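Sharing a structure here in structure tokens format.
A single protein chain has been omitted; all remaining protein chains appear in their positions.
So, chain A:
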Amino acid sequence: MNWFCFVWTVLFSMVWQCPAAPSTPSPTAPGSTAQDEVECPSNCVLLIYSNRSTSEAQDPLVMTSTELNPDHYEAQRAAHAVRYYLNTLYGTPFRQLSFSKVHQARTEDLGEAGMKYLLEISVKDSLNKSSEKLCSAEVVYPRGETQQPPKVQISCAASLQLNTSAEEEDFYKRYSAADSAVSGKDIPDSYGHVDPEMVPFWKLAGVASTFIMLNESNENTLYNLAQVAKITQLESQNGQLRLEYVVLLHDMISQEIIRWKMLVSWSPAEGVKVSDTQLLPKCHCKPPTP
């Protein structure tokens, strides 16, 4: 494997706890591939994401008033940060939280401390689809050149706490078996299909991704999980199911598809934990010669 690429990849994963959200990728030296590290096919060239440069980011928001239209993008992006936060706390393979609507939104400029968004949102719980909770949330985006995650608080946090379900326990027991070696790729597939057995692993990827998405969020990002590129179950440790994921995140603002590798552990008791996150360079593939 090309040492140059290896060094770059290692540097990226080491230097930034929360790597700068990629703006645009630039190519490495032609012909360099890092097959083992990032699984780029041999006819592909690695692109390394450059740090977000201010010229690429959207023009800074000029707020003439602190009241926001709740349907407009400023409030919507902040609401997604709340969504990520909620899932890092309460998400499981069988439970995901989202929001249906932002009812009210305003900002408070905290100067050096950052920009605060105050939101009234309806929180949806996948376990209880019929009822939505109206919650107040605060998102503070720090100021500065380097990416730092927003700080989120939400009023209804305590009321969202739930006991472990039987479904979760069954799933946990089943895949804790010593010979369990789940693996998969491209979930959902191109046609949006997910094998019923893989659904909880897909949902787990969604929850785990919110750790990364929250870390990478700022006022100019909006992330969704586009697809699970790869999933490999590792040996359980300390009673935790462990899985290595490669996920594709879609950033709505830049329209980029960003690849991340992460190690996910979960048990009903401990909840979802994410570690060893690694931004993977984009593969740019030359079409095969006819």
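Things worth noting here:
The working rule: contacts are C-beta pairs under 8 Å (C-beta built on N, C-alpha and C of every residue); 3 or more make two chains touch, one makes a residue touch a chain; residues count from 1.
As a working rule, contacts and distances are computed from a predicted model.
The unshown chain of the complex is recorded in UniProt as "Carboxypeptidase A2", chosen from "Carboxypeptidase A2", "Neuroguidin-like", "Ferredoxin" or "Serine/threonine-protein phosphatase 2A 55 kDa regulatory subunit B". Within the whole complex, the absent chain has one touching residue among A:Thr107, A:Asn215 or A:Ser254, and that is A:Ser254. Within the full complex, the residue among A:Thr107, A:Gln227, A:Gln240 or A:Thr277 touching the omitted chain is A:Gln227. Those residues of chain A that touch the chain absent from the view are 23-27, 30, 41-43, 45, 47, 56, 58-59, 69, 71-73, 100-101, 186, 188-193, 224-227, 248, 250, 252-257, 282, 284-288, 290.
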